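First the structure, in the form of structure tokens, and then the observations on it.
Every protein chain but one is kept in place in this view of the complex.
Think of it as A and B in the order they're written, each chain with its own count starting at 1.
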Amino acid sequence: MRLWQLFSRANTDTRIGIYVAIPFFLFMALFLIYPTVAIVGSALSPGDSGFSFSGLGNALSGSYRQGFLNSTALAATTALIGGILGLTLAAIMRSLDRPRWLHGTLDSWSAVASQLGGVPLAFAFIAAIGTQGLLTKLFGQLGININDFGISPTGFWGLVVVYLYFQIPLMFLVSLPALNGLRKTWREAAALMGASPTRYWLQIGIPILTPAALGGMLLLFVNSFAAYATAYVLDPGGALVPLQIRFLLQGNVISGEEDLGYAIVTWVITLLLASLFLLTYLQRRTLRWTRS
Amino acid sequence: MTLVVMRNIRKFFGESRALTDFSLTVESGELVCLLGPSGCGKTTALRILAGFEKADAGTIEVDSESIGSVPVEKRNFGMVFQDYSLFPNMTARQNIEFGLKSRKVSATQRRATIDRMLQVTDLGDQADKFPHQMSGGQKQRVALARAIATSPRVLLLDEPLSALDAKVRESLREEIRHLQREVGVTTVFVTHDQQEALAIADRVGVMSNGQLEQIATPRDLYQNPKNSFVAKFIGSINRIPATSRTDGLWNVLDAILTGSRAGTELEHADAGIRPEDITVSATHRESANAIIEDSSFLGAITRVKLMLNGVTTIYADLMSINATPFIPGQPVLVGVRSDLETTIIF
Partner (left out) sequence: MTKFFKWGFLILLALFFVVPLLAMARFAFQSVPVALLTGETWLKGWSIDPIITASTDPAMWSAAKTSVLLAVFTSVLTLVLLMPLAIVTEIKAPRMRPWLTALTLLPWVVPPIALVVGVSVTFRTGAPWFLASVFSLVPFYALWAMPFTYRALDAGLQAINARTLYEAARSTGASFPTIILRVILPNMKASIVAAAALTTALVLGEFAFASLLLKETLPTFMVNFQQSQARAGLALALIILIFTALAIGIVVRTLRRRGLNVQTTGL
């Protein structure tokens, strides 16, 4: 009742705002917040036996601990390598202005490739570096067995290579604005003050880029950790967290296993939420620096 | 003593000419302004002097020493940019310290210099703030302190006041002038704002199309512009029809003036007369040669818009205390101040 009175007394602007926001918030509450809260709630009361952290503890033991380690290692590795390569690519593109078409093509291609973490990508890499892959055969004829280096689509380094296919373009897109935020006059001012290019990069360029680069890598980490489709095709053994959750919840439902699934999901949400908080913080810092 | 000599500098960017045969000398301790519309080559001239661009032809000397091939880092120049260009990851103090470190100044001396710089630029309380915590005027003062901290041979200012609002611009303008005199640093200042140039410079060089049209003291530039471009660019000027006389002088309204060109070449031309050199007096309709269209009160002066002989719009600046309150439509007699002797013929 009181709410309704407040509403009818509000001015038109506020009322328009409320009308417009209601469907959005209802939608978010129903399909995002409610399911999430339900999972976290179930995870915190395993076996419906009241509040307990035991489920969360179990989710980090045994093969599930290994799953987290695998996923984290994969996400961190691809974020680091993809981050460095994507940043290098952006830096190179910024210093090259000659073939104009290359810029347009690479921009569009990156927009596409950064979203390609799906089924077709997995197939492409099976055709390239699988046991019957074209590259496997090609290197084989040169006497090199690439599987010896752990490079097969189902091995760790193979997965890294596949994930890099969408991680590098994503990092490229993310770091371009930051690199463009480096002003020419900073370098010029530093040079006039007698600083060598090395000193410019060490004391100005790299410190300014660091928050943006870290933010970009964090995004890659999140992106990789949550990737499902590629992992589904390439990792039938289920050594990664998203697939472990699937096994727990869609496989034979043994009592108690579901709670374990909820607990793992809770951990994943916590991890990603923390990452995104950090990401927002780093972005704000980058904005502040490039604007002043 | 002459400090900087730029001789016959030429610079192309692809097909477009940025500088054609540009020459400039700057005396030691002097503040020279390069003034011109955008695209006239003034910034290019400054960037060539700083070493960011290489001239296609011509020589640059500082202290009688050719610096054409000396890299930027070794020139020992200071520069202030339009966008402040402070390093965002460093405090005001660290920004100022940056150049001192490259010059291998000892830590104690660095601190002394920084403190002195902060004091002369009135930034004592801003020392440990980051650029994003400062106002535009404060940032530009830090940039100025940073540029002069290393005691550069030449200080270069590239439109340093353009990004600031009017009030800050004016006070910082005076501050720069004051500081430049106190430190005695030879300065080249680039701007497109003629008021700024006239107010601050020892000499002003007016540029257009990659060339220096005229370089002179502000007063000289205003009173004796070398050509019509300079006349129009510095201050405002009326174009008033003039007729030539057989003795080579010009009839302009009620006056006989010496023109920048002899009157025998042309019969009719326009003479350039500054608004403050125009006299306006109330008169009868029969003897009037102009009609008041509008008048705006600007404080000390009143600017009157007139229609001369029914065809030419001109402006007159009258001292407000002397100006009779003219009303639009009033017939008046327009003349030229009696002590004016020369005029520029367009």
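Basically, a residue touches a chain if its C-beta (ideal position, glycine included) is under 8 Å from a C-beta of that chain, and two chains touch if they have at least 3 such contacts.
Since this is a predicted model, take the numbers as computed values, not measurements.
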Touched by the hidden chain, restricted to displayed chains: A
Among A:Leu56, A:Val160, A:Leu179 or A:Val268, residue touching the chain not depicted: A:Val268
Identified contact with the non-displayed chain, of A:Ala79, A:Ile151, A:Leu170 or A:Ala239: A:Leu170
Subunit A, residues in touch with the chain not shown (by the definition above): 12-13, 16-17, 20-21, 23-24, 27-28, 30-32, 34-36, 38-39, 42, 85, 88-89, 91-92, 95-96, 104, 107-116, 118-121, 123-125, 127-129, 132-137, 164-165, 168, 170, 173-174, 177, 215, 219, 222, 225-226, 228-229, 232-233, 242, 245-246, 249-250, 261-262, 265, 268-269, 272-273, 276, 280, 283
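As a convention for this text, only the chains that are shown with their structure count from here on.
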Touching residues on subunit B, where the partner in the complex is subunit A: 50-52, 71-79, 81, 83, 85-90, 98-99, 102-103, 130-132, 139, 146, 150
Subunit B-facing residues of subunit A, complex: 183, 185-186, 188-196, 199, 203-204, 207-208, 288-292
